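A single protein chain has been omitted; all remaining protein chains appear in their positions.
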Amino acid sequence: MGKLTMTRRTFAKMAAATAAAVGVAAPASSALAETKTGTTGAGEVKRIRSTCRGCGKMECGVWVYVQDGKVIRSEGDEAAFQSMGNHCSKGQASLQAAYHPDRLKYPMKRTNPKDSNDPGWQRITWDEAMETIGEKFSELQSKYGNETYFSMAGTSRIWSMGPYAALKQCFVSPNAIQANEICKGPRFYATKLNDYNAYSWMETVGRPRVYVQWGGASELSNYDDSCRTTVDVATRADYHILVDPRQTNLGKEADIWLPLRPGTDAAMGLGWINVVINKGLYDDLYVRKWMNAPMLVVEDEDWEPSVSDSQSTHGSKKNRLLKQSDIKEGGSNTAFMVLNELNGELTYYESNGKSVASSVTDASAADLNLSSSSSSGKLPHWEGEDWKPATAGREAQIHGLDLTGQSQGFVIDATPFIDGLYPALYTPEGGLEVTLKDGKKVHCRTVWEHLCDRVAEYTPEKVAEITGCKAEDIERAATIYATRLDPSTGYGNGGIQYMLPLEHSCNSLQTNRIMDILCGITGNMDTPGGMRGSTAGWPFFDLAMTLPSAASVKGSPDQSKIIGSDKFPMLADPKCNPSWADATSIYKTIETGQPYKLSCGIGQTGDHMNQSNSLYAYEQLKKLDFWVSIDLWETPTVGIADIVLPAAHWMELDCIRKSQGSSGSFGATCKAVEPPAEAEPDLKIVMRIFKAMGQPYCEGSTDDEKWPIDDAENACNNIALAGFRIPEWQDYKKAFQENGPWDSKIEKPEAWGTYRRYETGWATTSDSPAAVQAVMDHPQGWDTSTGKQEIWSTVIDNYYPDDDQAIPTFREAPHGPVADPDLFKDDNSFLATTGRRIPVYFHNEHRQLPWCRELWPVPRIEMNPEDAERIGVEQGDWVWIETKEHKIREVVDLYHGIAPGVVNLEHQWWFPELKQADKGFALCGVNCLLDKDAQDPFIGTSNLRAYGVKVYKATAENSPFGNPVPCGDDGTEIIHDSSDPRLKAWAPDYEGRTKA
Amino acid sequence: MSHPAIVTDLNKCVGCLACSVACKAFNGVPIGSFWNKTLRIGPYPTAEGSGHFPDVYTYFLTVQCQHCADPECVKVCPTGASHIAADGTVQIDKSKCIGCQFCAMSCPYGVRYLNDEERVVEKCTLCEQKTAQGELPQCVTQCGGFARFFGDLDEGIESFRGPYNKTLGELIGEDGDYPIKPFKDSDVHHLPDVGNHPSFRYILRNHEWKGEE
Partner (left out) sequence: MELQWPLILFTTLTAWGCGVLGGAGALALKGAGKKSQQLLAIVSCVLLALGGIAVFFHLQHWERIFNGFGHITSGITQELIAIVVFVAVAVAYFVVARKSDDGGTLPKGMAWVAIAISVILAAVCAHSYMMPARPAWDSVLEVLSIVGAACLLGPATCAIVLAAKGEETGECGLPAVAGSAIGAVCTAAYAAFVQLSAGAFSQVGYYFDPTHPTKAVADAAATVGAQAPLLWLGAVAVGAVVPLVCCVMARKKGDAASWKLFGGVAVVAALIGAVCLRVAFYNVGLSVFMFY
């Protein structure tokens, strides 16, 4: 198959996959350029340069040491500028996962009913597994329809992320429960609505001079950015601002800490915008030129919103913005009107062009015809503008790059408007009167004025009242953030590292839109240390996605049939959807059979504990006719599977790796050791599933061409490298071994090495395949209906025209103290938050790794000592945490860094040491407490934080087995101390890897 | 006699625990036993604050054998198993250890333990197998916060080296080009000294050091 064809196909498929984080995996032979590093006693020690996958995201460069064919340790690689030689605790513990005695090593089928405590796993062959899979899914789909299948996605602990895209194609079903629904997905989708998918990534390695950590702690998570980078950035920054309900590990050093009440981030964000606008600290030129701020909103309620047929990802949307077509017969409905401040006349920005990047990302354009995209006509432009990519600029002035040696990059100077144009942010008193084409007069005000109206309610004093922070601190933080420390650089102080908590209080979409707007108005989009989106590199799209390069022979998933769209219509948008079916709707559908029966599916490290109510989820999953799990372990979710398939660990496979975020590097994960027994890289497993379902994975006519299972890693890596100067995987790997990761700023100067790419036409096209980039158009601006960063969301306006939501707002969490005060009436009532990062774990992973568990044996509840004294509990006590749904236990940690009245719970604990199918997830699992119906109103994201709980001491009298320590069904205590001898039984098993 | 030691910049230590696992991976420390630990100190109300949340501060204290200049453990050892090595570190010759554990009792910091399998006392060796070859201890090279530096206390802590083979002194400066912020002599602390003269140092700027020195 020709490279270009393959690339184009891959590209199109990829686009169809929407913008979830994914990638391409591939290893075959392990011809490594191994570096010899002397000997230590026994055999020779080799060191293999690689990229860690101990967490769900960050690409820390590492060295894996192998002696006598065994991995003996791994260390950080200082040549990896993106991670600075960092290798976190869980990353270093990876070898204990690779060699864990409890690893799944063979395909297995269950022999006991699903309510049994023991699944009765029985080893089967890969052939039997695949035959059963092919038969069962085909049978159920022919009976109930394609959509009866759904996938469940984790975060690719193993490798691939099939459920986000490939498995949807394989089974021709849009249905998938995806972890990104509650992690990054809302941020990605918010930016997809506002500007471009995934511009929620801040270029932390660009070392912003004001470092704002908002609800995150990458120093502990080590995903998004490495600990070492995070601490380095914070230390070098002139100011470090922390917005977080609790004092975080790095936040202890913050210059300003805004300890807001959980769930009030949106109010805080609006408060910052209020300060920025009132103090005139916004980037006037950027706001007018690159945001839809000056566009005109028709105020008259009886006016019927008109459609704009955008070529962008947004597609055709009805909205209240005034278009040329509204005032002129034959006018363009993608020419958005603005008032020219210089002459008081209306003018426009035409957001469609002869071709735009997004037009080729249309899923239907599977057979992309590149030549036809160069039709006549202009690229998007202001009236009278003959737009050309900006070229003037200068080298960035990022401090502190000397240690890592990364390059500065080139900052395009902000370009002025063409002569005679300066779009107004404000209309005359009472609004601008405009005559429509039918002669009717309407009044218009700018989007900016609407934003001003919205934030006017959120004065620092008002925000102080809502959030519990001090008004002067709020004002000071916003002022420091938005006041340029060095105006001579021509760019702002940096972006905002806004994280998960903003997604978890039932206002996820709007809160993240607020953050995106805040970064926009302060001029921190695509600037050094600003919001930059996903790195352009090789592969062109994120990490190891399983991306079939062949088209489906069974048709495409019908997005309109996605579960959950009755409640959340945006889920069914043909192009601009968040890509998931919300978890609660899926589980409810299993229960009710409405609107159709869900009967079967595949989980690829997917688990039921990360969103919706875990107990409800588990009960529903048990009812499925057929479930397959691909995993490393017998997790609680694996415990209800019919067939389980053993996956390889990151030390056991070959895969190109690119920064998922804005770190700007790409390298590789290189196989250090063979997988144990019959475990396989899950890319290969996904390919097997395609084969079982009769869907080609690669183009070709023979089975070996369609499903190159034995060469899966190699083949896919070669696809990913198409267009790079080192196009062959084996050569690439060798170069990586010698030199370490590549700097995307150097390798992709236009797509990544240039800042302010909205000025060059690369802001939205940088992550296209190289071959496509070479011939495609690069339009200015952003990938939205208006071509501008959308303060006024045309998509939300389309779906919720009467809800006043086009400008984002704040909404109280449904079970917080304001919306549900009854939950907060007695001494034992607390407002619960959760999800804080635990350095030795990645969410629920690594509970069975001794080096991790001994450093963090049990889940803890952080409580202010004043509260603890009041309710009579002490450090180390087990307490019950109760909602009307369930009660769990965690251990009290007296923590002055959390406000009285608030508790911080750890999330998603389960206990691999328990000999039972559900692994005790209900003992301490925080999401068992959730109201499954509390969801974000637009995209269904679960309410994971900011709800009321009761907390009281666990005693022998009120605990099962008379034991405050949580116990399994047989009364066995969970491991709760580093001295527990069971930890030693989990030490690496170097012998048990050969096939038995 | 030199005094090899580690200095930890507590303003940069974030309790990521990478040093703990690094030590395990490199030194084969038994599961359940520790050569180093990172304790959380606080959060405690700050002296100048309201006495309540949110006027609190936390720091993370990395504790291991302090390789004292005048080690009690060496004094009490009946066999000379615990000794000051030629490089100035405190080491245990396991072949001489009778497992009496008086050294463990005499250590002010509790960092020694009996290895149940070998039935001898163990503790941090400062990765002598690495430092003998001019390399840095594993807990220094793998420190997540870039907060740890190794060197000879007699040469002054600014001569200590960390990742990227940089000395602490080279990295100190006020502005963004420097990842280590300046500190005063009074910002440099050590664990409680009961006559053993611990060699390790801790830099803590702007906040109260808890516990005696």
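Per-chain residue numbering starts at 1, and chain names A and B are given in the order in which the chains are listed.
Everything that follows uses one rule, which is that a residue touches a chain if its C-beta (ideal position, glycine included) is under 8 Å from a C-beta of that chain, and two chains touch if they have at least 3 such contacts.
Quick caveat: nothing in here was measured; it's all calculated off a predicted structure.
Just so you know, the chain we are not showing touches A, B across the whole complex.
Contact with the chain not shown here comes from a single listed residue; of B:Ala69, B:Val90, B:Val111 or B:Leu126, that residue is B:Val111.
Although one chain is not drawn, the whole complex shows that of B:Ala85, B:Val120 or B:Ile172 it is B:Val120 that touches it. Of the options B:Ile41, B:Leu171 or B:Leu204, the residue whose C-beta touches the omitted chain is B:Ile41. On the side of chain B, the interface with the absent chain consists of residues 17, 34, 37-44, 63, 72, 75-81, 95-102, 105-111, 114, 119-120, 191-192, 194-196, 210-212, using the contact rule stated above. Those residues of chain A that touch the chain absent from the view are 854-858, 860, 865, 874-876, 878, 891, 893-896, 965, 976-979.
We take it that only the chains that are shown with their structure count from here on.
Here the spacing of chain A and chain B, counted between their Cα centres, is 38 Å. If you check the complex, the residues on chain A that touch chain B are 40, 72-76, 78, 84-90, 92-93, 95, 207, 209, 219-220, 222, 226-228, 231-232, 235-238, 247, 249-250, 252-253, 257, 259, 399-400, 402-403, 839-840, 850-852, 854-855, 864, 866, 895-900, 978-981, 983-984, 986-987.
Residues 11-12, 14-18, 20-22, 24-26, 30-32, 34, 42-45, 52-54, 56-60, 129, 138, 141-147, 163-164, 166, 175-181 of chain B are the ones that touch chain A when the two sit in their complex.
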